[in-house]
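A single protein chain has been omitted from the complex, and every remaining protein chain is retained in its original position.
Right, chain A next:
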Amino acid sequence: MALRELKVCLLGDTGVGKSSIVWRFVEDSFDPNINPTIGASFMTKTVQYQNELHKFLIWDTAGQERFRALAPMYYRGSAAAIIVYDITKEETFSTLKNWVKELRQHGPPNIVVAIAGNKCDLNDVREVLEKDAKDYADSIHAIFVETSAKNAININELFIEISRRIPSTDANLTSAGKGFKLRRQPSATKRSCC
């Protein structure tokens, strides 16, 4: 079975749960007192997708402002970017939009963008409506899911959807040199949360 290495980066405001999402995906664990990331942390996980093995090389970037300028190193060469916001903090959703702009301008041309509204277990204190986020994601053809790293909701689904959206190697071969257009995909199967 062919093994493909796929660089994936996580972007988003500080404290939205980027590292927690990665921990849940890679280690299937959750630590409420995780330390702020310095620079970026790196983890890998290999999953099977159809007749390929996808090895995700995950760069989980620091959300703190002082590391902001380092982001290009992590999205350079990435097959996908997961931009995370916190559904209980409106301003993290604004930050997300800035990330989308930056990726548009400086990111790799065919990067798959996924938007994750994390902490969906905290529905009571929600500030960002699911529909608003979904509409925004659709308007930029991004994957959208609400996730909870804490309760393990939609984490695997998020990565499965990324695997699905990444052009297969065959497609790469046939369309080499012509540039690749993303097909519209049916949106991710979501487990309803809360």
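Throughout what follows, contacts are C-beta pairs under 8 Å (C-beta built on N, C-alpha and C of every residue); 3 or more make two chains touch, one makes a residue touch a chain; residues count from 1.
Note that in this section contacts and distances are computed from a predicted model.
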Protein name (UniProt record) of the chain left out of view, among "Protein DENND6A isoform X1", "Exosome complex component RRP45", "N-terminal nucleophile aminohydrolase" or "NADH-ubiquinone oxidoreductase chain 2": "Protein DENND6A isoform X1"
Residue of A:4, A:45 or A:150 in touch with the missing chain, whole complex considered: A:4
Contact partner of the left-out chain, one of A:21, A:40 or A:100: A:40
Absent chain, residues of chain A that touch it: 2-5, 7, 9, 38-42, 44, 55, 57, 59, 62, 66-67, 69-70, 73-74, 76-77
